[in-house]
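Note that one protein chain of the assembly has been removed; the remaining protein chains are unaltered in position.
Read from first to last, the chains carry the letters A and B; within each, the first residue is number 1.
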Amino acid sequence: MLKITGTFLDEISYDIPSHNWGEKEWDRDFSAMKSIGIDTVIMIRCGLRNEMTYDSEVLRRYASGMKPYRDLVEMFLLLAEKHGMKFYFGTFDTGLEPEDRDHAWELDVNKKVVEEAWRRYGSSPAFRGWYLSTETGGHNGIAQGYAELGKHCKELSGGLPVLVSPFIQKAETGLAAGPEADAAALELHRKAWSSIFASISGAVDHIAFQDGTVSIPDLPGYLAINMELAKEHHIDCWTNCETFDRDMPIHFLPIKWDKMYRKLEAAREAGIDKAITFEFSHFMSPNSSYHSAHGLFDRYCEYAGLRA
Amino acid sequence: MLKITGTFLDEISYDIPSHNWGEKEWDRDFSAMKSIGIDTVIMIRCGLRNEMTYDSEVLRRYASGMKPYRDLVEMFLLLAEKHGMKFYFGTFDTGLEPEDRDHAWELDVNKKVVEEAWRRYGSSPAFRGWYLSTETGGHNGIAQGYAELGKHCKELSGGLPVLVSPFIQKAETGLAAGPEADAAALELHRKAWSSIFASISGAVDHIAFQDGTVSIPDLPGYLAINMELAKEHHIDCWTNCETFDRDMPIHFLPIKWDKMYRKLEAAREAGIDKAITFEFSHFMSPNSSYHSAHGLFDRYCEYAGLRA
Partner (left out) sequence: MLKITGTFLDEISYDIPSHNWGEKEWDRDFSAMKSIGIDTVIMIRCGLRNEMTYDSEVLRRYASGMKPYRDLVEMFLLLAEKHGMKFYFGTFDTGLEPEDRDHAWELDVNKKVVEEAWRRYGSSPAFRGWYLSTETGGHNGIAQGYAELGKHCKELSGGLPVLVSPFIQKAETGLAAGPEADAAALELHRKAWSSIFASISGAVDHIAFQDGTVSIPDLPGYLAINMELAKEHHIDCWTNCETFDRDMPIHFLPIKWDKMYRKLEAAREAGIDKAITFEFSHFMSPNSSYHSAHGLFDRYCEYAGLRA
């Protein structure tokens, strides 16, 4: 059995509609998280395009940021403190396609953003880490950004840990589908990530690959390689157990418990000992707008030996 | 602060699934509307393709209309009367693309429909206006229809007010994206709508542009032009504050409160003093099937100084 002990907070979202919760409803959801042993909350990003989670002067200036209705960073930090949880601060994301990004510009803006955030919120005892929000399947410019921005975050904050959550991208091998193509794709993954792990070592503390971008039968092969590389490069390998379903026509509703179960077990069997999820509040919370999340919560609690 | 005081009733819909409410549930939702100060309900259309809201002989004959399970016009009028609200009757819509429409035929059928509706329901004290249901971003045939059908409705009913709710369509200018292109698009909007406002003046009393078809930073420019033209042509300029989210993969769930807030504030700053919404029952009602609507209701009530 592998427990979920962390969750993203996705209140600034690409593709998941807001619950429109106020502080009272967020407080109730942090309680639900705490009740099943979640000790880490990760704000997925502090800004996306021109949306912001706090009134950032940096993002107003460089990304035409629009003032949010309320300061989410402040609220999440207060709730994390109240519930005894660690808060990770997610960096700014332009939301652009990899080929459209100006990586040097993004790095520069993000350095200014994390400095500003640390000045404003760094004194909170719940501020316990950084999350580098750009997601990648192995793009070199982005990986380079992980190394430089991660280092900057750590220097700034007296070494607070840095988390990334890339996705597994099954490579095209040119071979017909089958065991040979699968093996070749695995080797391409190893090669690409071997180089990335080397470059981010020292700048990134935890890596939690998204577990929903390859099929369940393929998953163990990728997890084994990830664990091996992580050990070699002294990075903690967690898993990001996605609790939304990528395979249904409605994008997105909670995943079927069977799938979540299989992914958790695959991670456990690979030797992974910490699971986080994207994300609790919509997809496995008893407070979610989507009722099938309530069922997922109940099934997970049965599995984890918790009283639902 | 700008209050929402009107809502569409969308029980005959292109794209929003029905709640399958009976009279009891609709009564409860009219109570919720009333509780936050909604005084105007606008039935979005009386017929769409072969669907009808009442058993119209005209639509049976000209549009193969199918008898509805219950007479929605009668029910909505009774509830509007009970709750002291004004009911606007929406005209028939073929649902065709602009280029496929036979505007003369549609006008002719709609004249017959509104005559029939006025004969049947005109004696209700809640019947207080007309809504011309065809939506346009500036199509001339449709605008001409507004002028002729609006005039017909007013003559028929002793001058009851007529409402339209077009959308803002940011024009292609051929220029590269940027401030110059934005300014050029605004001027094209002014030119197109200047001519439309002139042609509908006297036939249309209120115009409520949909506020979700341009970006929030672009919105103030369009609102300013709309207000200017509306004043010049003696038409009331309301706003149709859309409470569904156009930017999420699920089409459609309730909008994030931050967006609604920004759009209301943009309208207020432009000098608009009446806001209606598409629409209360699915997207901001405490009775909605979508739970994030309950959150939107609560956030709106906080903003508007109402007790949720």
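Worth a mention:
Note that in this section a residue touches a chain if its C-beta (ideal position, glycine included) is under 8 Å from a C-beta of that chain, and two chains touch if they have at least 3 such contacts.
Since this is a predicted model, take the numbers as computed values, not measurements.
Summary of contacts with the chain left out: across B:S31, B:N50 or B:S215, the touching residue is B:N50. Among A:G22, A:G122, A:P220 or A:G295, only A:G295 touches the chain left out of the display. Even with one chain removed from view, chain B keeps its contact list with that chain: residues 15-22, 25, 50-51, 64, 66, 68-69, 250-252, 288-289.
Where chain A meets the missing chain, the touching residues are 216-217, 245, 248-250, 253-254, 256-258, 261-262, 290-296, 298-299, 302.
One rule holds for everything that comes next: only the chains that are shown with their structure count from here on.
If each chain is reduced to the centroid of its CA atoms, chain A and chain B end up 40 Å from each other.
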